[in-house]
Structure formats: structure tokens, C-alpha cells
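One protein chain omitted, others in place.
Should a chain be cited, it is by its letter among A and B, assigned in written order, with residues numbered from 1 in that chain.
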Amino acid sequence: MTNSAADPVLSVADLRVTFGERTEAVRGMSLSVARGETHCIVGESGCGKSVTSLAVMNLLPRGAARSAGHIRFHGRDLMGLSEREMARLRGDKIAMIFQEPMTSLNPAYTIGSQMAEVFERHRRAGRRAAMDRAAELLARVGVTAPGMRLGQYPHQLSGGLRQRVMIAMALMCDPELLIADEPTTALDVTVQAQILRLLQKLQQELGLALLLITHDLGVVARMAQRVSVMYAGQVVESGPAAAVFAAPTHPYTRGLLACIPVPGTVRRDEPLGSIPGMVPRIAPGFIGCGFRDRCGSAMPECAGAVPLRDAGGGHTHLCRLLPDATRAPGA
Amino acid sequence: MTHAIEVRNLYREFQQRAGMAGERRSVRAVDGVTFSLSAGDVLGVVGESGCGKSTLARLIMGLLPPSSGEVLVDGRSLAGMDRRERARLIQPVFQDPFSSLNPRQRIRDIVGLPLAAQGALSSRLQADRVMEMLARVGISSEMAERRPAQLSGGQRQRVAIARALVLRPRIVVCDEPTSALDVSVQAQILNLLAELRRELGLTYLFISHNLAVVEHIATEVAVMYLGRIVEQAPVEDLFRTPAHPYTQALLASVLTPEPALGIPDVGLGDAYPDPANIPSGCRFHPRCPQAFDKCAQTMPDNIRQDGRLVECLLAVSPPAKREATPGLAPA
Partner (left out) sequence: MFVSTAARTGWRLPPVRHLATLLGALIVGVAVVVALLAPYVVPHDPFLQDLNQRLIPPMWMDGSQPEHLLGTDQLGRDYLSRLIYGTRISMLIGVMTVVMSGLIGITLGILGGFYGGRMDDLVMFLITCRLAIPLILVALTVVALVGSSLTVVSLTLGLLLWDRFAVVARTTTMQVRTLDYIAAAKAAGASRLHILLREVLPNIVVHLIVVATLEMALAILLEAALSFLGLGVPPPLPSWGLMIAEAKDYMFFSPWVIMIPGIALFVLVMGINLLGDGLRDLLGADLKR
């Protein structure tokens, strides 16, 4: 076992989220993130990756209900916390960055006052100290002329700059866990590379535990130490990024990787791999493999309970097939 | 020989009113674009947000009148052409299949609209053509009676493609047709577009921010920056030996699923491209890692050789000692 399991910053066991009686968005999700580690949750829309992060923060929308074996932050179970205690953690020791920086910043306030507000609330600091801290962090995330930026409004900044501000804001109270939900999806590719580089650098310097949620396997490959591939509310494959990308074992992961056109490896007039069919709607009480209707290796027994297989080195997958069987060509 | 499509010196300016004072400024969204395509070619147009690629698409589709310049299809100018005639020559596929289909209409009426607008077919023949086209893109006749809300994103995009092709146009303008879709669905749609092009001998203008997708589908690629094509070349040449520093940066920022590579340093500065404030000389020079003193003053010419177009001073006269002027390169 790696030391990530020994002393995780965040540890989630058997998380379930239901939306009424018709939809179960997350079904028995477990994960852990260690200090200085980047854990990526990857999956397509509706797979439950964003709902997982909201459930951890207890920010689920109305109509959703969560249950879990535990959600531990530094050994303390967040499931038993009151909303008030949770609010004290959010933005302080656990910070979040969202996809669209324009909607997560309030257009009516300056960058400086929004950044300072977080610090004042959690640290009971004065405005002066909070502003100094904000300027220091803006400089740290590579914003030029931080003093001037503090007095500006969100609409005066470009998309890349707004996302830098969001990152700086998340770092105001020295968080130990940073949850980033599609932080670069709305950005241009060149800006995305810049922002991810920054995130990686800060994470290493500050020893942050980073839970990165994305649909982009390219981002995952370049950022993650650990990967959890989600499909229909379950982690279908999980393990060290190097192992998962070198030898993906779950048919869904393999299919997903075959779908991505990779520059330099294009064979003209040859179709991309694709996964037929659509993501199913999963109701509570669903049994069996959620991928079976789209899977080339599906068998009748896939409708029953699915075993969790271990390929060694913390690399697991949720499939009837043994790791070696799925690696057979044409599977 | 006439080209399937020829775009001559297309310009488009917008008047923008900034702030309450109503200070007017003009934004050159498309700033002198010229290219031509032979039948069966696919021109991929890539660039970041604000580069004018979507405005270019709307100009070519005739949804927006150009400030100057013209578009010829099969040697005939689209300006002043009857709307029905234009519809037979050129058709669009849009990015968001949720807003490109009228939610109040049935699928068969949506796909039948181009035929109905021609008014040349009996309703029986029209219905046959619609069903034939829907079957070709993989939409069942049962789904033809439904409304868009009852279809998935991928199915809707198939419907949008059927609508675009039902008149058998010469040119299809695809404006980010897969950007709103999940990767597994994106692959299905790309494969479908590639098949249809071969079967029907179509010519595509394929606009995308995703270089990997463009490399997969295009035969020729144009890179746009602030309203101009700064590099255009056959797809293999452009991806193997990008000549323009901007193309190089774009290619470097593509995150392929290869864990060992890490996040690339694209070497671009923070200067954000603003179409309302186009820099003097070469418009890329404030962000260019290879810029030298002449770049700020001299607008580079189009250099055309071996079927490649480059708009960069480095392509004409590389500076004697580039390392001596690091002032514009990022720290």
C-alpha cells in the first residue's frame, strides 16, 4: 500500500447520492487523497464526478440526499458536522475552484474585497491584513500588478486572469485540501496549459491535497498521481496514473482512451474508436455493471454483482473480467 | 478549375459601445481572410476564443453580411443570391445541439425544413427524403416523431447533421460541432461526418478549438489569430513542422494522454488578445516567445511556398541575433 492510504487528508468510503426515487447519481464511491497528492476523478457528463465533490462539501442541491460510510477530513468525519461547522471549514481548510470563474465571482464587488472577505471571515483579520494577504497571493499566482488588480471588477479581467484570481482566493486561508471542478474547461488551450502548470507548482510548494475533477483524459494524464475513472455513479477503475494509462483494465477506460484523437498518431481514413449507446439512467437498487449495455465483453452474469479486481500496486477495477483478460486484443 | 469554395479578402467590423458614456470603438473580428478549397477537402480552422473563427463561419454561411470581400461557391458569389439557392449550396452544423433545434418542433419537421423552404417537392417525396436522411445518420423513424428534448446530445447532433445534408449541399460549415459533446459521443459524430464526406463528396469548413479533432478530420488547416489566418498548410505539414510561433504554441499546449510528459511550458506571455485593440506590426508579437524588435513595427507579409502560407517575419528574414532581445519573452 502507498502511504496515501496511511494518512489521507480526505478519505471517502461508500458515498451514495440519490435524487429522489428515480436517480442514484453516486453509488458507493470511495477515494482518498494524501498530502501533496493529485487525485483526478475523470468521467463523462452525468457520471457523478461533480456530484461527488458537492457531496463532500455538503453543497448538494435541494432534492438530493447523501449517505456514506464516512467522509473523513484529517480523520474527522464530516458526515456528523452541522451546517455551521461545515461552513467554517469551507473556504478555510477545504477550498474549491469551479469551472466558470465569471459566475463564481460576484460582479458587484472588486477582486480585492472578495478575496479579503474570505480571510476576514475565517481568520478574524482586519481589512488591512486581508488586503496585504490578497496582494501577496495574486503575485504568487502570477498576476502582474496585483495592487491594481485588487481594485478591479471581475468583468475587467480575461478568463485566464479570473481563474488565477479564483486560485489565489482559494489559497487565502492556507487550505490543506483543494477541490477543483473542471478548472480549465472554459479556457483556451494555451491558457489551460498555463493555469495547470501554476496549479501543479503551487500544489507541490504548499503540499496541497488536490482533488481534480475533469472530463479531459489529457489533463488527467499530465496532472494526476492517482486516477479514479467514474461511470454511471461508480468508480470503475482506480489506480496510479502511470499504471492506468499504460495498461487500462476496465473496458470503459479502454474505450474512452480509444475515442480520443491524439495528434501525431492519426491514421487518415480510419474511424476513431467509439463507445456505442448512451449512459444509462441508474435508479436506486440497480444491480450489476452499469456499462454492460455498451460493453463488447458483456456476458449474462454482468447483470449480477460485480467483483472488484486488483491488478496489483493499488490498481483496481470493477469488472467480472480479470485484468489480463481485458488486455487481450479486441476485448 | 473552379474551387468548391473561394473566400476573397473577407473583412468584418463590429461597432461596440463601451460603457455608459457610449464611447464607440470598432472591433475587427475578421481582418482580411482569403482561402480556397477544392471539392472533397476539409479545411480545419483553429484558434482561440476571440480569434474570429465563429464570425468567419457566420460570414461564409451568409448569416452576417461582410464589411467587404466576397464568398464564392462553385464560382458564384453568395452576395445577393436568393436564399433558396444559397441553401442548396451551403449548410451549417452548429456547436450546441440544445439550441440549434427548435424545441417546439418534431424531428421530422426540423429535418424537413430545408426541403419545405425549397417548396419543390410533394409532401410524400419530402417525407421520404427526410426519413432516408435520418436513417443514414442513425436516427430511427420512431424518433422522428419526437421532439428534441427527448433526444440525447449525440442524437440531436445527428439530427442537425441530417438537416444540413438533406438538400445535398456543396459546402457544410461545421462550427465546433463536437465541442458540447462527451468524448465517446464526439468520436461517433466525427466518424459519421467523415463517412458522409466520402459518400456524398462534401466539402467541409470545420471550425474548432480542438487541434486533435481537427487533425483527425481535416485535409488542410488554417490557424487564426486576431482575425487573420497566420498559417495555413496541408494537415500533415502543419502538425509535423509548424512554422508560425503561434501554431507551435498551440500544438505544444495540446495535452495528450501521456502521463510522462507533464504540463508543457507554452512560453506565451500574459498579454491577452483583444480584437478591439490589435497590436501594431505583427499582431502576435506581445505574446510571441520569439519576437524581435522589428515585429512591433512591421506587419509581416503572407509568405506562400510549397502549398503553405505563413504570416511571420521569421519566415522571411530571421533576425541576425535573436537571443540579444529577450525583452519580450516571458520571464
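Assume contacts are C-beta pairs under 8 Å (C-beta built on N, C-alpha and C of every residue); 3 or more make two chains touch, one makes a residue touch a chain.
A quick note: this is a predicted structure, and the numbers were derived from the prediction, not measured.
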{"item": "Omitted-chain contact residue, chosen from B:Pro114, B:Pro242 or B:Pro300", "value": "B:Pro114"}
{"item": "Residue touching the undisplayed chain, where the options are B:Asn102, B:Ser123 or B:Ser280", "value": "B:Asn102"}
{"item": "Hidden-chain contact residue, picked from the options B:Arg12, B:Arg163 or B:His244", "value": "B:Arg163"}
{"item": "Residues belonging to subunit B that touch the chain removed from view", "value": "58, 61-63, 83-88, 90-92, 94-96, 99-105, 110, 113-114, 116-118, 149, 160, 163, 167"}
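What we mean here is this: only the chains that are shown with their structure count from here on.
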{"item": "Separation of subunit A from subunit B, taking each centre as the mean of its C-alpha atoms, in whole Å", "value": "31"}
{"item": "For the subunit A and subunit B complex, residues of the former touching the latter", "value": "44-45, 142, 144, 158-161, 188-194, 196-197, 200, 215-224, 241-242, 245-246, 255-264, 266, 269, 271-276, 278"}
{"item": "Contacting residues of subunit B [partner subunit A, same complex]", "value": "48-49, 152, 154, 182-184, 186-188, 190-191, 194-195, 198, 209-213, 215-216, 239, 249-266, 268, 270, 272"}
